[in-house]
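Here the complex is missing one protein chain, while the rest keep their positions.
Just so it is clear, A, B and C label the chains in written order, and each chain counts residues from 1 on its own.
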Amino acid sequence: MARHAVRIGVVGVGKLGRFHARNLRTSVPGAELVGVADADPVRTMSVAEELEVIGFPTVEGLLSADRLDAVLIATSTSRHIDVIEAATQRGLHIFCEKPIALNEEETTRALELVEKAGVLLQIGFHRRFDRDFVDLRERIEREELGRLYWLRLSHRDMAGPDPAGYMELDGPLLVNVTIHDLDTVRWLVGEVAEISVMGGSVADPRYGELGDYDHAVITVRFENGALGVIDNSRCAGYGYECSAEVVGSLATGRISQPPASNLSMLSAGLETRRTLADHTARHREAYIAELAAFIDAVATGAESPVPGADGLTAFSLAQLAVRSAQGSGRHLTVDAELSPLGLVYTELDRVRS
Amino acid sequence: MARHAVRIGVVGVGKLGRFHARNLRTSVPGAELVGVADADPVRTMSVAEELEVIGFPTVEGLLSADRLDAVLIATSTSRHIDVIEAATQRGLHIFCEKPIALNEEETTRALELVEKAGVLLQIGFHRRFDRDFVDLRERIEREELGRLYWLRLSHRDMAGPDPAGYMELDGPLLVNVTIHDLDTVRWLVGEVAEISVMGGSVADPRYGELGDYDHAVITVRFENGALGVIDNSRCAGYGYECSAEVVGSLATGRISQPPASNLSMLSAGLETRRTLADHTARHREAYIAELAAFIDAVATGAESPVPGADGLTAFSLAQLAVRSAQGSGRHLTVDAELSPLGLVYTELDRVRS
Amino acid sequence: MARHAVRIGVVGVGKLGRFHARNLRTSVPGAELVGVADADPVRTMSVAEELEVIGFPTVEGLLSADRLDAVLIATSTSRHIDVIEAATQRGLHIFCEKPIALNEEETTRALELVEKAGVLLQIGFHRRFDRDFVDLRERIEREELGRLYWLRLSHRDMAGPDPAGYMELDGPLLVNVTIHDLDTVRWLVGEVAEISVMGGSVADPRYGELGDYDHAVITVRFENGALGVIDNSRCAGYGYECSAEVVGSLATGRISQPPASNLSMLSAGLETRRTLADHTARHREAYIAELAAFIDAVATGAESPVPGADGLTAFSLAQLAVRSAQGSGRHLTVDAELSPLGLVYTELDRVRS
Partner (left out) sequence: MARHAVRIGVVGVGKLGRFHARNLRTSVPGAELVGVADADPVRTMSVAEELEVIGFPTVEGLLSADRLDAVLIATSTSRHIDVIEAATQRGLHIFCEKPIALNEEETTRALELVEKAGVLLQIGFHRRFDRDFVDLRERIEREELGRLYWLRLSHRDMAGPDPAGYMELDGPLLVNVTIHDLDTVRWLVGEVAEISVMGGSVADPRYGELGDYDHAVITVRFENGALGVIDNSRCAGYGYECSAEVVGSLATGRISQPPASNLSMLSAGLETRRTLADHTARHREAYIAELAAFIDAVATGAESPVPGADGLTAFSLAQLAVRSAQGSGRHLTVDAELSPLGLVYTELDRVRS
């Protein structure tokens, strides 16, 4: 017999929320998109109409929809905690975009609410469902690469956010963007023992005026001795990029940035190809796969494939990255300590200089 | 208001039919997969169970399912006509894999049945929905390439079919496989004025004993003067390949074969990447898009995006390709004449030699 | 002790001759470029000055230079025979660009003169010294590819010659350009049993008015049963291209066209790279290697690495390609018969049509 569809609503239908909603509507088996809600009623109605689902005037309306099983939260980060609270009160399972919150208190509280309600929480670390990254991780686990020496991760956006307001809503570069990379490197290589960050507001001084950066280099030493470097750009100009390399004693695995198309145009001594413009194009299948995994876990009662603890751990490391960068490239020795809610990074001591 | 879902059944759930069925079940918005039927009852049940739909013991049972709107036919080619007949009797819209039939009579009859029944027929030329090919065609139409000089199309399978039985069921290389390429070149460049084919049974003599080939070169001169060459292999060994080039006076468009993955492994002086194994991996999105277009056309009453006439035209050209090859590389001057059912290629005269 | 340098002169310093002369002057160990001569005295002086060698007002003057060992002939093809005659009279070793001549009589006579004079003759089939092609051939010989099924060779120029005069001086596309490809396929796969050519004057009707083509597809069946296809363009527009594939039962070898540079520029959603403009850039190292091999053979008295017989064989096959194309894609069954001067292709019989 066919399984009962998982009834889900999407809260926050800006660019990413709308993309998730469309995936739930068209490409995730076993999901039934009940409706959407957004602080902006025009956006709510526009997406509802496009996807032929109900547009709820309020989040509460959506969360109280008949027989709702789950909610996907893609609002600004600062609004996550309110939706999580309302959802846990109703016993809804939660798929929440990263980071969970912009400070440790709300992050901790979110996890406590989830634990108390006994619902499933999955964090939107979509790269864990990208088949190239999954393939690389499996090869690492099978020891095809041997002992790990080195990792590089390049993660760049085509253009940065409007400086007005994003800091309060979504947080700084190292929290909003780098958290993906910190999760990825933990997942691929293991826990971090040292971190050193150099950030710059090179492209747009307004980021610097807000205490933020548009470019950053994050260097880490892993507990197993391997070194890693993450480079982030808010505004690389040519497109979105996510590429990686892991060098080991037996082999190197390299994930290249694919072109946007297999079609190139050649003329007058030049060959031209389109680049991928954004993360939804770069990881389209991974975004669908993470939702399919969520729906599947909800339907079967399985554990969360990316539990809240992973969001907490990466967030605590991102906070230390901010501290390192604000000290202008300061080197921090860190430690991942087990708390009741998961691993939390703290600064162990400071390196003499 | 949400549109009524298009209720569809799949007849024939071998490799390709099962793939289509899964796409209809999981990835095509507006489609409702009612059930499947296959001459092999074990296969019927296995796919039905996997997709959580009804497995019908007979094709008739499936076609008589309550409120069925459409049928997708992915049986062996020789069985297409019977299903088309049964479907048109019930007024069902039809998505039919290529070629429509293995001879002109059945092809013609299929089109007459469809016309009489007033149903929609779409032929499975999926490349017309591949975004690279669509992009290239649009650039040709916008004259970005200028006047067209030249086309190359490489289309290769990793491994050929079991020689036992395929000729009766699915026809020879030039009909079963090359028909895709003949459709593509017509669609990209225009009608053909001359054709010359050299085929060989190089890899496996059993193909030759059946009067068939495992490799072929098809050279054409288009009505507009451009030249084109198609190379086909049944058994290139390394994977499935579909790549193309169109050279024009202003620019060349090149569609490269993508790797199977963005991950490459490097070790001891070598870099290794996986190749795509089959056509469903190479054109996954195009296969979904052609079904979405079909479902959309059925739901809205629009015209078929790839009408039966295109199947007839490509088939008639494939028949001439067979005739050319059997004369061992004979050159034929051909003409596409308008019949009541669409353009049909005939041999105009024979080139003196 | 260091070996005596091979003293060599270059006759004909148009684009290719000047390139050869510069290579002899700067990059070929053991060669001593004595001087150059060209029918155009301005060109002679310009190249002589650039390379700091003697510019001879006449070919005879150059060939009579003190202690000259060898001559490189890079004049228009129609003038090859006169230089060969003068060189053989003086006992000079000869490096001659392809084809040897534009007709069978002169080709034969050239080889007879060389044989009688007992000098070494090397034909300018530079691809035989291209490390990718050499690598592929060695792999074929070591049977890494298994039995050969299929070959594709794409050979395209960025822009064609000025229609005025080239036919008399250098001959038609299938002789002047395709002769390289016919030599390559013989060298890689073996002798040809069938050939079928379709040519078109698509880009510039003036080529057609001269009875020539600007594009051609040459399909061959090898004696071992494998099929091959060569595509030639005089004016692909985007650059020069030489790429190849050989499919075998165990593996496929693919020689890709390299970009002109490892630098790509990315901006606004596009990645752009330069393409190679001409054959001297595409095969720069091979051009040096063929001269080094010639100088070495002269110095050591070894046999010619690419003897005149190879020029004769490829030329005779090119003549049949012309015959096939002029019959508008006519299919020819051919045979390589051993003559006293080497293998010569003749038409065996004509295929019925």
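Observations
We adopt the following convention: contacts are C-beta pairs under 8 Å (C-beta built on N, C-alpha and C of every residue); 3 or more make two chains touch, one makes a residue touch a chain.
Keep in mind that what you see is a predicted model, and the values were worked out from it rather than measured.
Of the listed positions A:T107, A:S233, A:S264 or A:T280, the one in contact with the omitted chain in the full complex is A:S233. Looking at chain B, the residues touching the absent chain are 158, 237-239, 259-260, 266-275, 277. Touching residues on chain A toward the chain that is not drawn are 147, 149-150, 152, 154, 156, 194, 196, 198-200, 202-203, 214-217, 219, 221, 225-227, 229, 231, 233, 235-238, 247-252, 327-331, 350-353. Taking the whole complex into account, chain C touches the unshown chain at residues 1-3, 25-29, 52-53, 131-132, 135-136, 139, 144, 250-258, 261-267, 271.
The rule is simple: only the chains that are shown with their structure count from here on.
In terms of Cα centroid distance from the overall Cα mean, chain B ranks first.
The largest tally of C-beta contacts between two chains is found for B-C.
If each chain is reduced to the centroid of its CA atoms, chain B and chain C end up 41 Å from each other.
Note: centroid distance chain A to chain C, computed from Cα atoms, is 57 Å.
Contact of a single residue of chain C with at least two other chains is seen at positions 237-238.
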